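Left out: one protein chain. Kept in place: all the others.
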Amino acid sequence: ILGRYIPGDSILHRMDPRAKLLASFYYIGIIFLARTWQAYALLLVFTLVLIGISKIKLDFFIKGVKPLLWLILFTVLLQIFFTRGGHVYWQWGFLSLTQYGLINGAYIFMRFVLIIFMSTLLTLTTPPLSLADAIESILKPLKVVHFPVYEVALMLSIALRFVPTLMDETTKIMDAQRARGVDFGEGNLFQQMKAIVPILIPLFVSSFNRADDLATAMEARGYQGGEGRSKYRILKWRTKDTVAFILMGLLTIALIFLR
Amino acid sequence: MDEQKIIQVEQLKYEYPQSDGHLALNNLSVSINAGEWVAIIGHNGSGKSTFAKSLNGLLDLQSGSVMIDDLPLALDTVWSIRKKIGMVFQNPDNQFVGATVEDDVAFGLENQGVPRPEMIERVQEAVKRVGMLDYLKREPSRLSGGQKQRVALAGIIAQQPEILILDEATSMLDPKGREEVLATIHKLKQETNMTVLSITHDIDEAASADRIIILDNGQVYDQGTPADIFAYGQRLLDLGLDVPYPEKLKAALNKLQIEMPTDYLTTERMVDYLWTLHS
Amino acid sequence: MDITFQNVSYTYQPGTPFQGVGLQDINVTIPSGSYTALIGHTGSGKSTLLQHLNALLKPTSGVVKIGTREITPETNNKHLKAIRQKVGMVFQFPESQLFESTVQKDIAFGPQNFGVPIDEALARAKEMIELVGLPANVIDKSPFDLSGGQMRRVAIAGVLAMQPEVLVLDEPTAGLDPVGRREMMGLFEKLHIEQGMTIVMVTHQMDDVANYADNVIVLEHGRLAKTGSPREIFADPDWLTEKQLGLPTTTQFAQALSRRGFIFDQVPLTEHELAALLAEQLPKKAGRAHE
Partner (left out) sequence: KLDTRRVVLLAVLIALQLVIARFAISLTIFRISFGFIVTALMGWWFGPFWAGLAAVIGDLINSLMIGVPGGYFPGFTLSAFLGAFIYGLYFYHEKITWWRVLAAVTTVILVVNLGLNSWWVSIISHTPFGFHFTARAIGEAATLVVHPVILYIVMHFEPIIRLKNRII
């Protein structure tokens, strides 16, 4: 559909998307348990092994870090200059470069990288549609409290399906308005803001028309809400998915020991 | 011949909200036999699409009765009726519900709660029929308009309805896409003997029907076999419709004082006639 | 204003997911005052070529001469406005570009972007409404209250209000009913004949090519396959059939007649031409003797 899923047949690709989704979330959570260099080293090795298993080039993961580099550097610098303790290498007013500062800076950098790598791994090995199925399945228990699980699932898949369509439409409308003399990205702030209206309105109108058509087509095909529907795509939980969770458990214990 | 009437509508009236009293359907009565192929023609605003949507309860009629396969359309029957009618709409992009071809074809079956093993079989079978088996996992954004419409047809085949309604299903396609879709429909009609109701502007598409119904102002203006209807010549133009090519040529020849018969001639018969005249 | 392509190639940026066929070494001229039809399959490069006509795209190599302006790969993206005013472009399903609160304002939008004062732009809008055959009372209506066919006229009026010298149309009759199609084609013919406007039209309807165009450009896989007058292009029906481009209905009919034994010394393009050719070989009503 869109997105950055890279087809493959690694064990990670073949895992149940629910297991992958939950395990990734859990992993992002336990990253915050790490306090020592041993713990960070363990997490880094673990992550790199997973990336190795996925057979996806490391470049794809590094690319995910780049756009956030400034934010990361900024926070790392904050950390470096404002943490006290240990050997003082350099001092100027309230700024200081200390041993703990450098160490903390390195840890924070690692934390960012680990979070980004792990969520990138999930995205790269799981097709969007499987993730949508996983989200629906995970939310299912919330039906008890009348949470509209089915509607959420439907919205997810329709939204996914319409992103490329509306992208094309946007390009088309922008071209049409450029042909009518609109300059995008030129002029002062006010002019630039004004140039948005001739794209925005047609996109909204088209979205409404498409939604009307689609709803009609769905009803003509007998759609009457989530009740009583059967499912074409199903998810299968296998042993390797359970193993993944056992691994996560072991990793947690190890991290607690390494605190 | 005593044929079963699969669609019977009487005195349909419908007015769109905010249309200042203009009736989109104005006492429309029509009946269609099982297995028949009927083309409905008329200029834009003549009530064609409104008529199609009234058959399976996609809009609330002001008055009139709709009977589908001996089932009167009402609140408690609307879902059974929708099962009996498959519709393909104009814009291929806006009727693709599923995220992939197979998901889209399965959508209608999911709605009916068809058990999964049966569903898989029916999806495969339907996709095969429209020649899209190589595209099962493809996403709509990577398909051409014609392919999307064929997927829509597969979704209908999978549901095994008795009636197929084509609501200008080929009007947004390029010639190649149109050809693909029409060929698929013809094949389908032959194999399943479904009742086909095709709403169209394409005179060649209408020519292959058993019967043509002309709508005008929300009413049936006239109906008959393609030969009957096409013999109207100039009158079709006045109704905002196209004229088949042989009729156009006939008019041009008449102007040049060439004697032409008044009844409708297909291309083939026209060529024969001219040749007889020649020799 | 002639538009000339000299060795024009266009390749899409490598890596874009929506790659189409680009253009390869196109050399062709669209003469001023012509009614040029651009034909070819979906993906043959028609849309890409079209977007070179008003510099929405710049060639990756070669030169596009639009009047006196030359567009090369190095041309700056700014200052292209003057070209876009002179070459009005109507995209496929142009009704999807409407956005203003009234028909008049929407039509006046283009001219205003090209520096026409608002009063004059609104006055032009009024004229254009008449020109494209819309009832005068639509002027203050919301464009979204109109029928699909009317919306398309508003969009076309919006381009005409820019007073272009060249009007580029991408399948302008797609999705219209027969009356709408006839009226639309009539409008362009009128603009071509009465105002001498250069028309460039992408179409799949060979009948329209035969009936209206005086110049045809055939594209295939991004290359120029053929160019010439409709008669030259349709003179070789086998070639067109082989390329799956279709024939005008008249030409097809004439082929059927030829197979039966009729002989035509030139390819008829319209039913009137065919009728005239037939009339020479057929007896007239008042019992004229057989030939």
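Note that the chains are named A, B and C in the order they appear, and that numbering of residues resets to 1 at the start of each chain.
In this text, contacts are C-beta pairs under 8 Å (C-beta built on N, C-alpha and C of every residue); 3 or more make two chains touch, one makes a residue touch a chain.
Since this is a predicted model, take the numbers as computed values, not measurements.
Contacts of the undrawn chain with the visible chains, over the full complex, involve A, C. Checked against the full complex, the one of A:Ser54, A:Gln79 or A:Gln177 touching the unshown chain is A:Gln79. Checked against the full complex, the candidates A:Leu22, A:Leu44, A:Leu97 or A:Val205 give a single residue touching the omitted chain, namely A:Val205. Considering A:Leu95, A:Ala159 or A:Val243, the position touching the chain not shown turns out to be A:Ala159 (whole complex). As for the chain not pictured, it touches chain C at residues 99-101, 142, 144. By the touch definition given at the top, chain A reaches the unshown chain through residues 2-4, 21, 24-25, 28, 32, 63-68, 71, 74-76, 78-79, 82, 104, 107-108, 111-112, 115-120, 122-124, 128, 131-132, 135, 148, 151-152, 154-156, 158-163, 165-167, 170, 185, 189, 192-193, 196-197, 200-201, 203-205, 207-208, 210-212, 214-215, 218-219, 223-225.
Methods note: only the chains that are shown with their structure count from here on.
By number of C-beta pairs in contact, A-B leads when A-C and A-B are compared. Summarising the inter-chain layout, the chain whose CA centre lies farthest from the centre of chain C is A.
Averaging C-alpha coordinates per chain places the centre of chain B 30 Å away from that of chain C.
Shown for chain C are the residues that touch two or more other chains, of which there are none. Taken together, the chain A residues at the contact with chain C in this complex read 168-169, 172-173, 175-183, 186, 197-198, 200-202, 205-206. Remark: chain B residues 53, 56, 58, 79, 82-83, 85-87, 89, 91, 93-100, 102-103, 106-116, 119-120, 123, 139-141, 155, 159 touch chain A in the complex.
The residues of chain B lying in touch with chain C in their complex are 43-45, 90, 144, 171-172, 174-176, 201, 203, 240-242, 245-246, 248-249, 251-253, 255-259, 267-268, 270-272, 274-275, 277-279.
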